[in-house]
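Note that one protein chain is taken out, while the other chains of the complex remain in position.
Labels for the chains are A, B and C, by order of writing; each one numbers its residues from 1.
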Amino acid sequence: MTFANPHEQLFYEALRIRRAEERIIEIYPTDRIQSPVHLSIGQEAIAVGVCHPLRIEDPLFGSYRSHAFFLAKGGSMRSMFAELYGKATGGSGGKAGSMHLTAPEVGFMGSSAVVASTIPNAVGAALAAQRRETGQVVVTVFGDGATEEGVYHESLNFAALHQLPVLFLCENNGLAVHSKLSDRQAYGICEHAATYGITTQRCREGWDFVRVNDLVGQAVEAIRRGDGPRFIECRTYRYQEHVGIGCDHDVGYRPRGPLEAWQANDPLLNEPALVEAFDPAIRDEIDDAVQFAESSPWPGPEQLLADVA
Amino acid sequence: MTFANPHEQLFYEALRIRRAEERIIEIYPTDRIQSPVHLSIGQEAIAVGVCHPLRIEDPLFGSYRSHAFFLAKGGSMRSMFAELYGKATGGSGGKAGSMHLTAPEVGFMGSSAVVASTIPNAVGAALAAQRRETGQVVVTVFGDGATEEGVYHESLNFAALHQLPVLFLCENNGLAVHSKLSDRQAYGICEHAATYGITTQRCREGWDFVRVNDLVGQAVEAIRRGDGPRFIECRTYRYQEHVGIGCDHDVGYRPRGPLEAWQANDPLLNEPALVEAFDPAIRDEIDDAVQFAESSPWPGPEQLLADVA
Amino acid sequence: MGVAYKIEEDQAQTTTYREALFRCMRGALADHPETFILGQGVDDHKGTFGSTVGLAEEFGAGRVMDSPLAEESMTGIGIGAALNGLYPIQTHIRADFALLAMNQIVNMAAKYKYMFGGRFEVPMLIRMVIGRSWGQGAQHSQSLQSLFAHVPGLTVIMPATSDSILETYPWIIENHRGPVISLEHRLLYDIAFRGDDARPENSPLSSRLLRRGKDVTIVATSIMVLEAKRAAEHLAETAGIEAEVIDLHCVSHPDRQMILDSVARTGRLIVADTSWQAYGVAAEISRIVCEHDPSILRAPIATLGMAPAPCPTAKTLEDLYYPTLRSLADTAARMVVGEEDHGVTLPEEASMADVYKRFKGPF
Partner (left out) sequence: MGVAYKIEEDQAQTTTYREALFRCMRGALADHPETFILGQGVDDHKGTFGSTVGLAEEFGAGRVMDSPLAEESMTGIGIGAALNGLYPIQTHIRADFALLAMNQIVNMAAKYKYMFGGRFEVPMLIRMVIGRSWGQGAQHSQSLQSLFAHVPGLTVIMPATSDSILETYPWIIENHRGPVISLEHRLLYDIAFRGDDARPENSPLSSRLLRRGKDVTIVATSIMVLEAKRAAEHLAETAGIEAEVIDLHCVSHPDRQMILDSVARTGRLIVADTSWQAYGVAAEISRIVCEHDPSILRAPIATLGMAPAPCPTAKTLEDLYYPTLRSLADTAARMVVGEEDHGVTLPEEASMADVYKRFKGPF
């Protein structure tokens, strides 16, 4: 696939993620995906904007909400669907499910279902990169809620103290499950991170993959130059419920207004020509991946005790 | 004992602490105090300056380095020495030793040998004070090193979020064991704490008990009025080694210069008339406490399994 | 003050585990002004799987507090609140997350009383939910009772039925002045119980003899208690094998005498637990028997628990990972008949497997 400009390429990547998750929504009621899913619909622009400036060998660590980053970093569609189906051909051989996607072959290192727990892992990978002079930039992606965990403070401090090549990327969707940010945090995320001596930037237009791409591109360049860690907070908006495939603007914890405002800016909803142009290829890829997952074998009993210690 | 002015009173309190710890140093080689001791010599002014403005019922939580705060808060000299001796008459019946002094009768709640671990306990006590409308102000005392622990971040956030009546009091002696602050922290303690929306103040003259007393007095008043949490960082200087009774300016990790500079300001070393006036009464109290500890019984075997669950 | 909630007198009526939890939470808030609930999402519309739903509206945000994502400090705050006159009830929607609070639980809550010579008490209830099934995976499925039960100063319970909850929670909140950790099983939430189990005679913080039988003793925890009862009924009906079933319930303070008496009678012991076996419940029960008199065992004991691995998500592996009604019945039959080829018809997985299957999250 060739693209006329970066906007189109990033659009394609973002659309690919959205369609993949929409396919998950379609399949889910059949119970063939027996795995709790945390969808990124509405948040895809961040994943593609962040991953585009990265090299394959730049390690990225994610959370349970990682379909978007897995795909944006270059993880294979087949690997993802097979993993969601719990098949032996999944990226983790069916042992991981949606919450623990991985694709080390493209630097997508790991994703954890324990909030904030991969943040220090990313800092450690950055320490190794610095020590081994690999030239890697490490990225840790986490939600606004993750910044409340103690380990976040510890990780910012260590990264800043040793000027490690790590990008802290906060996807701020204003919610942790159903709890509003203002009910959880007394600090401003960027103001707080800046006190560790880390250069921080805020991106309010989290729907704008080109803007995210540019911001991250500059940050990654600075980090690779040896300027130490950087911090970027991207505002974003989660369209679906926290976990699962439904919508939940009717249950009372959040109003519809901001959803509509966000959607009015969402390129994937506002550029039908590009959607039309890209959908067929994307549909083929997803069809193929689902077919692959469906026809793949289950992991055998010998896998139960394999790879424990 | 009556005093001509607050300076004299606080001087007396501080001297009382120093003499008590000097007595520990004297006794230690006899091995009658079988307990790791973290002395506060050089740091006493903070303890007396902090505790003076407090009410008895204001809970204070400390660390393993708590002789000074125990005494300043009103803990009994006898109780402390008996506890150091491991006697049944000690504040914790001999089960606690130096690192876990307590005197709930005067609001000295507890002290923990795990760095930073009483900070959230203080915040919780403040939550109870707020909920139960007790009018208490809770104080948590911790070192500069403790601010590196994740739970510190979590505790600041919660206290600020709920505007709890708690005073965070950081005794910044620039060291954690033998590690310099600049080798451990990328942030400025006050700048960082301020990002939680907590009013912070720094006191560079940590030898000056009157100044500490005034600062804390104002903060405590504000907190009691319902203004929410406050933060005070006091610079201070530890004269002795981290744990144990020795001096350690000769082992290479810190120069003598700052010690001498600090001592030049230390009222206890520079006002011999007051020392002379107060020493006899203090000596009597300490003699009595040591005598009490010496002659007290050991806890009996029935104590081994008492008070477990 | 009397016990806040009693089991319904009407035995025909059933109560789900979730309803029992809800009644206890509501009862605690209504009857004890010093209680408060602190946990992530306790005030949202899902209300901790329904166990706290609507309580924030009824009792106010000060009594039912949403918490930041900060397990260590939340536990520490609970301890501090307990030290200053409140009774905290804390929730972890997965026991796995409580690993972030181990320092406050083990170094502080468990020790505060003893360490200070009995001068403080830390009354509090920490609820932790054990996840299972439907792709929970390695970090949403751990059953950490052994880690807590190893530590003096903690009381650890694993309520297996609605009754257990209704008997224990109000009693603890009213009478017990130390920290209690309760491991609730997510798959029990939807199960309705008739409430006709024997009730413990004294403190509910002990074990329960649920079924008499002469052939084999099954000591079980949490959801394995249900499997044990089903297995016992199946074996009695189809093969005349009578299993005695003990719900261990208070895993930190099991009723040693009850276990020893039972094994002395049956001579055979199966331990069915929800966690890994090394250093787990089966190990502890083995110690109790071995220290007392191993000769009461007429055969080697059999133990069931999770496979010695993190939990995989693929259904095919998950099915092998957990012990089942069928594997339990098979084990008991083999033990009593004394042969691998015991000839006893094994139960279809139907009943409980259906429960597990119906579970589709949310968490």
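Observations on the model:
In this text, a contact is a pair of C-beta atoms (placed from the backbone, for glycine too) under 8 Å apart; a residue touches a chain by one contact, two chains touch by 3 or more.
What you are looking at is a predicted structure, and each value in this text was computed from that prediction instead of being measured.
Check A:74, A:124 or A:246 against the missing chain and you find that the one touching it is A:124.
In the complete assembly, the contact with the undisplayed chain comes from B:94, out of B:59, B:94 or B:165. Contact with the undisplayed chain is limited, among C:137, C:200 or C:323, to C:137. Contact with the chain not shown here comes from a single listed residue; of B:185, B:200, B:213 or B:236, that residue is B:185. The missing chain lies against chain C, touching residues 72, 96, 99-100, 102-103, 106-107, 110-111, 114-115, 137-139, 142, 146-147, 149-153, 252, 269, 275-284, 286-287, 289-295, 297, 300-303, 308-310, 312. Listed by residue number, the positions of chain A touching the unshown chain are 59, 61, 90-96, 100, 102, 104, 109-110, 112, 114, 117-129, 131-132, 134, 136, 138, 150-151, 154-155, 157-158, 161, 306-309. Mapped onto chain B, contacts with the missing chain fall at residues 31, 34-36, 86-88, 93-100, 112-116, 145-146, 148-150, 176-179, 183-185, 241-244, 251-253, 298-301, 303-305, 308.
We take it that only the chains that are shown with their structure count from here on.
If touching chains are joined by edges, the resulting network of the protein chains shown connects every chain directly with every other. Chain B and chain C have Cα centroids lying 42 Å from one another.
Per-chain Cα centroids separate chain A from chain C by 36 Å.
Centre-to-centre, using mean CA coordinates, chain A is 46 Å away from chain B.
Across the assembly, chain B contributes 150-151, 154, 157, 161 as residues in contact with two or more other chains. Along chain C, residues 68, 70, 72-73 each make contact with two or more other chains.
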